[in-house]
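Sharing a structure, written as C-alpha cells. Questions coming.
Removed: one protein chain of the complex. Kept in place: all other protein chains.
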Amino acid sequence: MQDHGKRPLIFPKWVDSLRPVVFGVASIVPVYALVLLYYGGSPRTTDVGYMPAQPVPYSHTVHAGDLGIDCRYCHTTVEDTAHAAVPPTQTCMNCHTGIHPESPQLVPVRESFSTGLPVRWVRVHDLPDYVYFDHSAHVSRGVGCVECHDRVDKMDTVVQAQPLSMGWCLDCHRNPDPHLRPLDEVTNMVWEPPGDRAELGARLRERYGIAPSEDCSTCHR
Amino acid sequence: MSVVGTTAPSADPWDNTSDDPTRRAPLVLGAADYASVTEKVAELAERRRPPRAWYIAFGVSLALTGLLGAMILYLFTTGVGVWGLNSPVGWAFDIINFVFWVGIGHAGTLISAILFLFRQSWRTGINRFAEAMTIFAVICAGLFPAIHVGRVWLIYWVFPLPNQMQVWPNFRSPLLWDVFAVSTYFTVSLLFWYMGMIPDLATLRDRATSRVRQRVYGLFAMGWRGSNRHWQNYERVYLILAALATPLVLSVHSVVSFDFAVSMVPGWHTTIFPPYFVAGAIFCGFAMVLLLAVPARQWFGLEALITLRHLENMNKIMLATGMIIGYAYFIEFFIAWYGGNVYEHFAFVNRALGPYAWSYWIMVTCNVIAPQLFWSKRIRTSPWVAWGICVFINVGMWFERFVIIVTSLSRDYLPGSWGAYKPTWVELCTLLGSFGLFFTLFLLFVRFVPMVAMAEVKAVLPQADAHASPNEPERRATGTLAVEKA
Amino acid sequence: MMDPSPVAASTERRALWGVLAEFDTPAALARAAREVRDLGYTRWDCYSPFPVHGLDRAMGLADTRLPWVVLGAGITGAAAAIGMQGWMNAVDYPLIISGKPMFSLPASIPIAFEMTVLFSAIAAFLAMFAFNRLPQLYHPTFQSERFRRVTNDRFFLAVEAADPRFDAQGTETLLRRLGSAHVEWLED
Partner (left out) sequence: MSSLDPTTDSGRPRSFWRSLDERADTPEFRQFVEREFPAWADEMLEPASRRRFLQLMGASMALAGMTACRWPAEPIVPFAHRPAGFVPGEPLHYATALELAGAAVGLLVTSYDGRPIKVEGNPDHAYGLGGTLAWHQAALLDLYDPDRSQHVAQREAGPASWDDFVAFARPHFDALRAVRGSRLAVLADASSSPSRADMRARFTAAFPDARWYEYEPLSRDNAREGARLAFGRPQRTHVALDRAETILSLDEDFLLHHPAAVRYARDFVLGRDPDGATFSRLWVVETSPSLTGSVADRRIAIPNRAIQAFATCVLAKLVHEAGADLPAALDGLGPVLDAARRHPMYGRVDADLVLDLAGKAGRTVVLAGPRLPAETHALVHALNATLGNVGRTVTYTAEPDPDRPSHAQAIRDLARDMGRNFVDTLVLVGGNPVYDAPADLGFGDLLARVKTSIRLGAYEDETSRVCTWHVPRAHIFESWGDARDFGGTVCLIQPLIEPLHGGRTDLDLLAQLLGEAPFAAYEIVRRTFARGAAEPDPRAWHEALRVGVVAGTAWPEAGPTIGTAGWSKRLRAALDAPAYPEPGSYELVFGPDASVIDGRFANNGWLQELADPLTKLTWDNAVIVAPATAAEMGVRHGDVVRVTRSGTSVELPVFVLPGQAPRTVGATLGYGRTRAGRVGSGAGFDVYPLRVGDDTAWADVRVEPTGRTYRLATTQDHFAIDTLGAQERAERAVTLVREVELEAWRHDPQHAMPGEHAVAPVELWKPHEYPDERWGMAIDLNACTGCGACVVACQAENNIPIVGKAEVARGREMHWIRIDRYFAGAPDAPEIVHQPVTCHHCENAPCEQVCPVGATVHDAEGLNVMVYNRCIGTRYCNNNCPYKVRRFNWFNNQKHQSDLEVMIYNPDVTVRSRGVMEKCTFCLQRIQSVRIQARNEQVRGENGRAAGRLIRDGEIVPACAQACPTRAIDFGDLNDPESRVHRKHASPRAYRMLAEFNVRPRTAYLARVRNRGGHPEGAA
C-alpha cells in the first residue's frame, strides 16, 4: 500500500471554537464606536456643567434666591436688546455702599468702582460666534429665563445647565408650548403652571402669535 | 464580436488570434495542465525576489506616493487656494482626476461581471488584475472629492449620521449621489475581488512552506477546501454579484456624469452624458488594463495565460467604445446647434475654437483618431504598439474631463464674470502622486497575490470538462464558467 | 507503513471521521460521485480545484436557497434608502431647496438603487460564508498530505463515518473500485 503521509495542521481544531467570540466582537465594536462618538461628542456631555471660576464670588443664590431680586434689576437690557447685559459695577455699588461695605469678597468690585476699570467676568453661556441669539425676542414671547439658564437662583457659581446645542434649540422651536409662560412670569424662577402646561402654552402661543422658525437665517447670519 | 483582418490561422504557436469560425482557438497556450497553471501563477507570488524591474517600479511609485502625501499635507494646512482655482473655475484638477480615476475603475468590474454574464471565457486570463486595478483606481478616485473640499475636517457631514445639530445631508445633490455610488462601487468591487480570490488563496496556503505564509494565506482563505457543496453556493453568489455589479458599473459613471448633467452650466447640462461617460469609462478602463497587462505578461512570462487573443479582444472593445465616444463628441455639437440655446451653442464653439482649443484637439486626436489604428489586425496583435495607443487613450480621456470641466466653467453665462484657469505646481504634483499611489498598490498586488485567477483558468482548460470524450470537439476549451458563442 | 485496521482506529485512536479517495480527472470524480449517490450515501462530499461542471447533478445536490436571502436584502436596501431620504429631507427637517418639492421620487432613485445593490451584495457575500459554514480553519481533510493538491490538480471524494451506510472497509473498497488510486482513513 502506498503511504498516507500525515500533514501538520495549520490551525488546531480548537481555533474554530473561537468563531462566535470573533463574530461577536466584530459586530459590537463599530456599534460601540458610533455610540461613543454620538454621546461623547454631544454638547450634553461636553458643555453641560461648565462652571468657570469668577473674579468675584457673586452668588445668585443670595441675590436672586434669598433676596428675591428680579433678574431685570441687573440684566436691564434683556427685554429690549439681543444681549442681557451684565450690569456695570455701579449697579453693585448701589446697594453695597451700604451693605457689607467692608466685605473682603467685594474688593474687586470696590476697586473697579474707584478705578473705573471693569471687572472681567468669565462668560458661562457662550454660544459660537456664528450663532445670533436674541434675548428680547424670547423674553418678550414668554420664554422664561429658567428655560435656558435653569434655577440660577440656586447657583452659588453660575453653571451651564443646558447643552445650548443646535438640536436643543430646535427641540423648543419645534414644540414651544411646554416652554411658554405669561409675560409677567418670565423672570419668575419658581413659577408653577396652573393646570396643564402644554395646554396653557398653546393658548399663550395663540395670544402672542408665536411661530418659532426653523430657518437657518433665524440664528445664523 | 466583430471579425476583422486576416482569417488565415498563423503558424506561430503563440498566436491564438485566428478568427476561423470552424476552429476554436485555445485560450491557454503551451502544454497546459492544471499543475502547470498553478505552478506558473503561484510561483510568482512565492518566489523569493521579484524581477529588478519590480523594485525600480516600486521605488518610483513609492516616491510619488510620498509626493502625494506632501501635497495633501500642504493643501490641508494652507487651504484650497494652493490650487489654481478661482471664480468661475471652482473645479479643475480635483474633479478631473476624480472622474478620470473612476473611469479607469470601470474596466475591472466590467471585465469580471459583464463578460462573465456574456460567458466570454477569455476574461479568465485578465479579470483578476483588472479587478485589482479597479479597486486601486477607485481608491485614487475617492481621494479627490474628499480632499477638494474647503473644510476637509468636516467631510463626514456628507454622511447621514445622527448629530447634535439635527441636520441631514441634502439628498437632491448629485455630489451626495456620488458619495453613495462610489462607496457602493468600491465595496462591491472589493467583495467581488476577494471572493474570486479565495480558492487561489487556498492554493497558496496549501503550497506554502513557511509557517507564516501558511497562517496568513490560511486566514484569508478562510478554510476553503474546494468542497463541491461550497462550490455550489460559491458559484451562485459569484453569478449574483456579477449580475449586481453589471448595472452598478453603468450606474456609477452615470451618477458621476450627473454631477455635470444635473447642473445648469452650459456644456455640462447635457442629457447625453450618462451613456457617453460610461462608454468613455470602459474605453479608458480597458486601455489601462492593457497598459498594465502588456508589461506584466512580459516580465512575469504570462504569455501562455494572457494571450494575444486576450489583448486583441480588448483592442476590439477599445475600437468600438472609441467610436462611441467620437459619436458623442459629434452629436454634442449637433445638439448644441440644433437645440438653439445660445449659451450652449457658444460653450461648444468655444471648446473647439476658444482659448482652450488646444486641449480639445488633444482630446479628439487621442480618443477618436488614435484608436482607429486598431482596424488593422497587425496593430491589434502587436502588444507594444497597442500599449502605446493605450497611453494616448488615457491621456485623451484625462483631457476629455479637462475640456468638459474647465472650458465650460471658465465661460458660462455672464461675460462679466468669465475667467481663466491655470494649474499650480501643487495640482500637477498631486496628479502625479495619484499615479504613484495607484502603481504602488498594484505592484504590491502582483507581488503577494495570484494575479491570474487559477481556478477559473483551470476551468477553461480542455481537460476540465467532466463529460470529456474524444468525439465532441466543439465543447473543447469550454468549462462550466464558459460556453463561448461565436 | 501498515494500513491501519478499523478496530485499532476505534480503540487507540480518536474516532474515525471518514475515508478520503483521490481521483485524477474531473470525469473520474463525476463517475464516482454518481455511483456513491446511487448507493444512497448522504454524508459525503467531493473536492476539486475548480467547480466541475455537472458535479452538482452527479452528487444529486438540491438547488441552493441562497438567492432568496439576497432578494430580501435588496428590497430592504431600497426601502431603507427611500425611507431615509423621505424622512430626513421631508419630515424631520424640511428645508426649501431650489424651490423643489420636499420629497420627489426621481431625485431619490440614484441613492435607492445604490443602496439596493450594496445591501444585496453584502448579503450575498455573507450568505456564501454562512451557507458554507465558513470560515472553518480546521477540517479533518486538512490532515491528509495528498489533500494539499485539492487546490492544485487533484480531485477527492470523502465519505463520512457518520453516514448511516458507512462501513470503513466496504466504502474503501467501493471507492477503490470506482478508480481511486489512493484511499485513506481520516480521524476526526
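To keep things simple, chains are lettered A, B and C as they appear, and every chain counts its residues starting from 1.
The rule is simple: a contact is a pair of C-beta atoms (placed from the backbone, for glycine too) under 8 Å apart; a residue touches a chain by one contact, two chains touch by 3 or more.
A quick note: this is a predicted structure, and the numbers were derived from the prediction, not measured.
K.L.:
Checking the contacts here: which visible chains does the omitted one touch?
P.N.:
Its contacts among the visible chains are A, B, C.
K.L.:
Which is it among B:V28, B:I96, B:I111 or B:L176 that touches the chain not included here?
P.N.:
Candidates B:V28, B:I96, B:I111 or B:L176; residue touching the omitted chain: B:L176.
K.L.:
Write down which of C:R57, C:K100 or C:R176 is the residue touching the left-out chain.
P.N.:
Considering all chains, including the one not shown, the answer is C:K100.
K.L.:
May I ask which residue of A:L18, A:V86 or A:V190 touches the chain that does not appear here?
P.N.:
The single option touching the absent chain is A:V86.
K.L.:
Using the touch definition up top, pick the residue from A:G40, A:P57 or A:P101 that touches the left-out chain.
P.N.:
The single option touching the absent chain is A:G40.
K.L.:
Can you say which of A:S59, A:T77 or A:N188 touches the chain missing from this structure?
P.N.:
Per the contact definition at the top, the residue touching the missing chain is A:T77.
K.L.:
Which residue numbers on chain B touch the omitted chain?
P.N.:
On the side of chain B, residues 76-81, 84-91, 148-155, 157-158, 167-170, 172-176, 179, 259, 262-265, 342, 346, 349-350, 353-355, 409, 411-420 touch the unshown chain.
K.L.:
Applying the definition given at the start, please give the residues of chain A touching the unseen chain.
P.N.:
36-37, 39-43, 45-46, 48-53, 77, 80-83, 85-90, 112-113, 115-123, 126, 128-130, 132, 134, 136-137, 140-141, 183, 207-209, 213, 215-218, 220-221
K.L.:
Provide the residue numbers of chain C that touch the chain removed from this figure.
P.N.:
95-101, 104
The rule we apply is simple: only the chains that are shown with their structure count from here on.
K.L.:
Which label fits the chain touch graph of this model best, line, ring, star, complete or other?
P.N.:
Drawn as a graph, the chains make a fully connected set, so complete.
K.L.:
Any idea which two chains share the most contacting C-beta pairs?
P.N.:
Per-pair contact counts point to B-C as the maximum.
K.L.:
Look at all chain centres (mean of CA atoms) and spot the one farthest from the centre of chain B.
P.N.:
Checked the centroid distances; the maximum from chain B is A.
K.L.:
Quick check: how many Å separate the C-alpha centres of chain A and chain C?
P.N.:
57
K.L.:
Out of chain C, which residues touch more than one other chain, so two or more?
P.N.:
93, 95, 135-138, 142, 147-148, in rising order.
K.L.:
Going by the contact rule already set, what residues in chain B reach two or more other chains?
P.N.:
Residues 166-167, 205, 218, 223 of chain B touch two or more partner chains.
K.L.:
Which residues, counting only chain A, touch chain B once they are in their complex?
P.N.:
Interface residues on chain A, with respect to chain B: 10-11, 38, 41-44, 163, 165-168, 170.
K.L.:
Hey, which residues of chain A end up touching chain C in the complex?
P.N.:
Chain A residues touching chain C: 1-7, 9-13, 15-16, 19, 170, 214, 216.
K.L.:
Which part of chain C faces chain A closely enough to touch in the complex?
P.N.:
Of all residues in chain C, those touching chain A are 1-3, 93, 95, 135-138, 142-148, 181-182, 184-185.
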